[in-house]
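A single protein chain has been omitted from the complex, and every remaining protein chain is retained in its original position.
Up next, subunit A:
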Amino acid sequence: MKRFIVLSLCFFIYFMFATPPFTYAMHIMEGFLPVKWAVFWWLVFLPFFILGVRSLLRITKEKPELKLLIALAGAFSFVLSALKIPSVTGSSSHPTGVGLGALLFGPMTMTVMGSVVLLFQALLLAHGGLTTLGANAVSMAVVGPMAAYGVYRFGIRITANKRLVVFAAAALSNLATYVVTSFQLALAFPDATGGIIASFFKFAGIFAVTQIPLAITEGLLTVVVWNFLSTYSRDELEQLRSMKGV
C-alpha cells in the first residue's frame, strides 16, 4: 500500500511536469512533404497497415481474453505520445510508446495502434498531418515497433536480464523512429551541395540530441509497465508465448 502511494505520487509529479504547454513536438508537419513523397510513404505504409489489421483480428479471434492487454498497449502509446518532455537541447519532443505493444504482440499489431494515435493527433492537434500521415506512420508505427521487436528478440538471446532487454528495445525503437523521420525529410529535401547525406545529418542532428534523453525516459516507463504485467498478468504473457508467429 505504501509503495502504491509513493508510486501514484511519482506519477502525479511526473505528469505535472511533463505536460507543459509547449507548442509543436515531433513528426513531419502537414504539407511539409512534397506531393510525390507524401504519396510514396502512404503507399509504403498501407500494406503494413493491412497486415497489422489482420494480425490484430487474428489475436482477438484466437484469444479474446487478450483484448484487455491490447487495449493496454494502445493506451500506453496514447499516453506517451501526449507527453512532450523537455530535453537537454532546450527543445522538447515526445516518446512514442509503441515499443511495449510490439514486445507483447509482435510488430504488426502496433502498426494499427500507432496509426490511430497519429490520426488523433493529426486531426485534433494539428500535430503531424493527413498528407504526412503515411510517412509518420512508417517511422513511428512500422519501423519503431519493428526495431523494438528486433532488439527484443536479439536481446533475450544474449542476456537473461529481461528488464534490460525491454529497456533497450523501447529506447532504441524511439530512436529508430526519429532516424527514419530525418531520413524521410532528407530524401524530400536534399541539401543543395551535400545532397541527401548532408541533409540527413542536418535533420538527424536536430532530432538526435533532443531524442536521446527521451528514449531513455521511454525505456524506463516501458519497464515500469512491464514489471506490472509480469507480476499481475502472467497468464496473458504465457498465452502470448504459446501463440506462434504473432
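Note that in this section a contact is a pair of C-beta atoms (placed from the backbone, for glycine too) under 8 Å apart; a residue touches a chain by one contact, two chains touch by 3 or more; residues count from 1.
Following the convention adopted for this analysis, contacts and distances are computed from a predicted model.
Visitor: Given the options "2Fe-2S iron-sulfur cluster binding domain-containing protein", "Peptide ABC transporter permease", "Cobalt transport protein CbiN" or "Succinate dehydrogenase cytochrome b subunit", say which is the protein name UniProt records for the missing chain.
Guide: "Cobalt transport protein CbiN"
Visitor: Can you say which of A:V44, A:L187 or A:I206 touches the chain missing from this structure?
Guide: Looking across A:V44, A:L187 or A:I206, the contact with the absent chain belongs to A:I206.
Visitor: Among A:A82, A:V138 or A:A169, which residue is in touch with the absent chain?
Guide: A:A82
Visitor: List the subunit A residues touching the unshown chain?
Guide: The missing chain touches subunit A at positions 3, 6-7, 10-11, 13-15, 17-32, 34-35, 68-69, 71-72, 74-93, 120-126, 129-131, 163, 185, 189-192, 199, 202-203, 206-207, 210-211, 213, 216-217, 220-221, 223-225, 227-229, 231-234, 236.
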